[in-house]
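Here it is, the structure, as structure tokens.
Here the complex is missing one protein chain, while the rest keep their positions.
Moving on, here comes chain A:
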Amino acid sequence: MEDSILELKGIEKSFGSSEVLNGIDLKIKKGEFITFLGSSGCGKTTTLRIIAGLEMPDKGQVILEGRDVTGLEPHERDVNTVFQNYALFPHMNVEANVGYALKLRRMPKPEIKEKVKKILELVQLSGYEKRMPQELSGGQKQRVAIARALVNNPKVLLLDEPLGALDLQLRRAMQLELKKLQKKLGITFLYITHDQEEAINMSDRIVVMNKGVLEQIGTPDEVYNHPMSSYVATFVGNANIVRGKIVQIQGEEALVEISTGKIKVIIDPNREQIGQEITIAVRAENILVCEECKEALPAVILEKSFSGGQLRMVIGLEDGKEIIASRYGIDSHVQIGQKVCVGWKPADAIIVDREEQNDEKETF
């Protein structure tokens, strides 16, 4: 309990008639790299703005190091933000941008100069002090924005999709750099992204958000390998969602009947029983495609494409439902229109949406 640096308690927020946040409860540990992951409009940026003080919650509390800061102005909080579009002051040079927070704290000028120099070294921008923001590249602007937010030594650094505007290669490099920086400084990073790869690469913990609620909080391994809901399974793991009914249980193995056939799934005998409807998530790379196999579903290959070293296939089941399968390398055997069977190892099928059968959640 003592090591939680930031705590959100029952945060609710609506804009007009649309509810953006619907009861956010979260404890963030000191020195943690935590990522809010969700598609656009899920409320992740609003959550960040509430923590920064740029937005007031309708209900709930923001507690920073044991102090309730809910009603405080942004300048009264010990958190700093890296904005999505950098938000550098266009009329100030790099040095003035980075040193602005220190100037506000009435630090003597030589000291500001020293600190700015140090932090610019840290983000590898030494010698850029006199440049104006418009003379910098996207990646450099991003570094200035990070330096500007870090110079104040905030308790928590909030980063709102900071790498969104950069190209893929630069983004990958910056991911590593940010992670290194965070480890070195030991500052708590609260990172926002809609890119699951980014979240998995950088985070200690991931918070998956959907429609104003937290779907799942866990380590990258937990959310990727053990998704709790179909939304998490599809958003983080690119999983296929299949619904079916348990018709037979043998130890931990159950036979599940879905619309076009029967398939084996590993279940928890204490929670599942015969006759129960369940939702199963199977990641694309775990879908097996074979010409003849047992306990598989007859299907036909509809589409195939190759990208990022992966072959991606869209396979249609007999009832028209589409299954996405992917594997490394090019498999020249599969042809569009070819009749195949799809299946998966029972252990690769993950039961999701266990507690509540919430129809509002994104389904396949």
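Operating definition for what follows: a residue touches a chain if its C-beta (ideal position, glycine included) is under 8 Å from a C-beta of that chain, and two chains touch if they have at least 3 such contacts; residues count from 1.
As a working rule, contacts and distances are computed from a predicted model.
Asks: One chain is missing here; what is its name in UniProt, given the choices "Glycosyltransferase family 2 protein", "Spermidine/putrescine transport system permease protein", "NADH-quinone oxidoreductase subunit A" or "Cbb3-type cytochrome oxidase assembly protein CcoS"?
Replies: "Spermidine/putrescine transport system permease protein"
Asks: Who touches the missing chain here, A:L104, A:C290, A:I330 or A:A347?
Replies: Hidden-chain contact among the options goes to A:L104.
Asks: Which of these, A:M132, A:I258 or A:V300, touches the one chain of the complex that we don't see?
Replies: If we include the chain that is not displayed, A:M132 is the one touching it.
Asks: Name, in rising order, the residues on chain A that touch the hidden chain in the full complex.
Replies: Residue positions of chain A that touch the missing chain: 52-54, 73-75, 79-81, 83-91, 100-101, 104-105, 132-134, 148-149, 152.
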